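Right, I'll just put the structure down here and ask away after.
Shown here: the complex without one of its protein chains, the others still in place.
Labels A, B, C, D and E are assigned to the chains in the order they are written; within every chain, residues are numbered from 1.
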């Protein structure tokens, strides 16, 4: 059930059955010579929709732009500052909490979002209490990274070994190929496997260390069929995780 | 050309041809008993994609949540505070301006966004100058409301007359029916034509004045075929407007 | 009744009769070679005082500096950022709302304020609710632009036709001449009628397009006598609008 | 020379002679049963205009609302939060500094503003440097409290002794009587001399300690003639201080 | 009783006896060629611990970095912006106020903190009220500058006369020598007594006026024995002040 394709009476009705909502959160950032700029959002969105279908959960619109400041030396990358993303998430949660939602499940496609989203959760709980939102103390938020599902991680390891890397990975590229087969890109990767090991600091430093944007990966290994496998595993594992999250007292 | 389905080298290449980008901006808010919560985002997105195709423009990801605080007394509505939306838009523009983009064209589906987005533009120009972004003084932003295209407006008037209303209108509902025919909703509208004339203040006041969320409209009049007409007119008119915007010295 | 020339027991007494207050809001910005930098504040203030007298309304002190970032490439212009103006208006309203005021009527002299002030209203309603201000849901804010009164608009059209322009207009200059006849300025206007048609972007761009600061206007046409006419029309029309605003359920 | 009654070319011309500007800053707050709510703004404004005339200085519009949160339990009081006032002052200074102003002289009528304004000055210097404003390191701000002029202080002591008190004082009331003789108020003061000695904390606490709003004062002692004396002394002393401020290397 | 060396049940128990807490606040800033960068924090901390022992008060951890933007042109200086320090103090007070603390006593070692801390107090009282913190109207904050104790001031005058100066003073250096005798520094001071009289503006201006960082002082006069005298006087006087503060109705 997609929030954007629902009416408010349907949401009102949904609230009598469940007080949980899923939001996909991605990023708009370079993903190397062949990875799509929307990779992280695309992956989060397709997985979230799958989880929504599997669990009858309400799925909100995708947060398309996340925290990707370190990618902004490559054209086409967009990013919120962490403090903006914190404000945004607080704004998302507050009216929904007032409406009766108490469980917020974010399905995430981008490692760079993790720290800020977790920081935001803390700020949100305190803000809800300060604003005297009823049931503020019952609100719970959870961040679930599809790429860190154990079954996903294992498959990536089996398929790509060390060439999975950590950005513009074959696993996420495969998933976008499954989602948008018409948008599969080819380009010469030089070197075939991108350099790795340099920590992430600022945008200029990032581009110096990772000239084509990839980190340790060889996305040429990706296929849409593998993407489907990742999709199915992620949906299965996160559906289970979601149900556990909303079932907890 | 969709930013999310492009790679950064493609964007780099695009920048040699054009320094303009389109962002659809909508809202996540109640649209009466039959209108979809995502109506404004859906409309902005489909029109923006059409304009992108018609003009070979780059189209960024949809800003799905806008300024809809006055709708938040209805479940399912989400909103940024104006100050958050201003911060968000500043964050969107800054890295793209550093990358060389100078024209930002926002296609908007929600009247409630207009004031904040225009305020944001002012804040952005000053922030770019303060941050010494090269070409800061060449950056231009423009907000284009699809529903205010003269040809759209005329068609709505011809088709619906006063029953167009101003929120959950048959024209926007028609456009969503064209975009998502599988999501067409039926419900008894009571009264058939919603009350009108009460100005917009806070959320509780809004719901008191507009108990089912509609403002002066009769969305029952909408059909997907009309939606297509709205789509074609909006795309045509905004394509022309966009080309003029990027062609101006 | 001017707030600044009243005592708190008088305000306490006033609150038993009315819960409304008027604030003039202007700007501090260039108005071409002969227009006063305070034009917008002067106009808003004199009209607001007139409305206050006509309606027995309480009138607060003038907000002298508004949102005029696009004028700041001309010396003497001052501006709040939109986010600052939003914070300011929120701070104005909150203690007055706690004291019992529920209707805030802003008489505005500057087009550049409109977007930010409207955005601020939305932020205010939500902030009052978050702060548990009693009667938060009864608070209403309204922005009234004196220069958009229909009778004012008509008179400007009759007197000046297209030479009214849109900034440093003869109508606003006339009103300042009526208010401060000792401050009437003369200067050669070259061209006599300023250029027009360039949209407003950032400050540097504005000055490139409008080298002497005027937009499409010929303020030489202004006379203090016309200013009086504008004054009387604006006061009459806004008094009526104010009474309607405070009378609405 | 009043900024609001000047044109931008006049300001441009002024900048060739002086790079200094004066801003009056007051407050909008209760001043006891007979003191005007605008007392602090009225006093700052009249003194600032006098100093402007005496020194040929440019005088900006009055900052009518200051930091008066502790007065907000009395109806009619308005206040900025300190963080808002800091943002406001930063916004005032930045465009003027870009235009060439380097000396900002604030004439203040309200003790409650002092801490925040001084904090703002520190934030401003750093913000100008961060924004690469030319001559940022030459910008200087100074706060001058008219009521702390030594000649003013001495006169108040001579005239009123301990009945001067510290809020709604006879000296400031006298100055407003001189400025607005038509607005002189009479009321029974009970006790004649207000209680004193309780430090200032929050708004509710303030009203508990000072039930009619006065602090230690007997404003009944004030006369317009005394007000004129205060005016003349303040103008003379601050004119001298201003000239020293702008003359310093 | 040090908060950092206590457990929460001990704090719970303490709250049955007292609702007051002391926080030392200092700065991290240059103190001339021989003064320690931590001088202001060291002084505030040692005095606060002494007061805590003398009065059985709970003493929180030292706020080591304060508002020292004007010192930041010397390497090693660190500073919060005023708006950050305001936010920080608000964050400190809010959870403690919710836990039952109503008296916050800040022992300060740095003149540059005074304005911002006082501004923060105002913002805090309003924020507590907005957040509906129980007993918000009973919360009181007080700033006590150890160096302004009358007995301290007198001793400094007796020992050093005009060579006390106003920054990197022999009195504060002496106190740090008493606290950390192993960190006593020697260096040639040239001139022996630093220049004085230039007001504080921005960081670059400060360093131009005060090339080695001292203001009017001759810290060579300091001895650890004098430091002990300052310590004892400050502790005695502030203990008395603290007890009065918490004893007031």
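The definition used in the following text is that a residue touches a chain if its C-beta (ideal position, glycine included) is under 8 Å from a C-beta of that chain, and two chains touch if they have at least 3 such contacts.
Since we're looking at a predicted model, the values are computed, not measured.
Colleague: Among the options A:13, A:137 or A:225, which residue touches the chain absent from this view?
Modeller: Once the missing chain is taken into account, the touching residue is A:137.
Colleague: Write the list of chain A residues that the hidden chain touches.
Modeller: Within chain A, the residues touching the omitted chain are 67, 69-70, 72, 81-83, 86-87, 112, 114-123, 125-126, 128-129, 136-142, 199, 201-205.
Colleague: Applying the definition given at the start, please give the residues of chain E touching the unseen chain.
Modeller: Against the left-out chain, chain E lists 2-12, 15, 28, 30-38, 41-42, 60-65, 69, 72, 74-81, 83-84, 87-88, 91-92, 95-96, 98-100, 180, 183, 185, 187, 213.
Note that in this section only the chains that are shown with their structure count from here on.
Colleague: A-B versus B-C: which interface comes out with more C-beta contact pairs?
Modeller: By number of C-beta pairs in contact, A-B is the larger.
Colleague: Find the pair in D-E, A-B or B-C that has over half of its contact pairs, by residue number, in common with C-D.
Modeller: That would be A-B, since it shares over half of the contact pairs of C-D.
Colleague: List the centre-to-centre spacing of chain B and chain C in whole Å, with centres computed as mean CA coordinates.
Modeller: 29
Colleague: Multi-chain contacts only, two chains or more: what residues does chain E have there?
Modeller: 129-132
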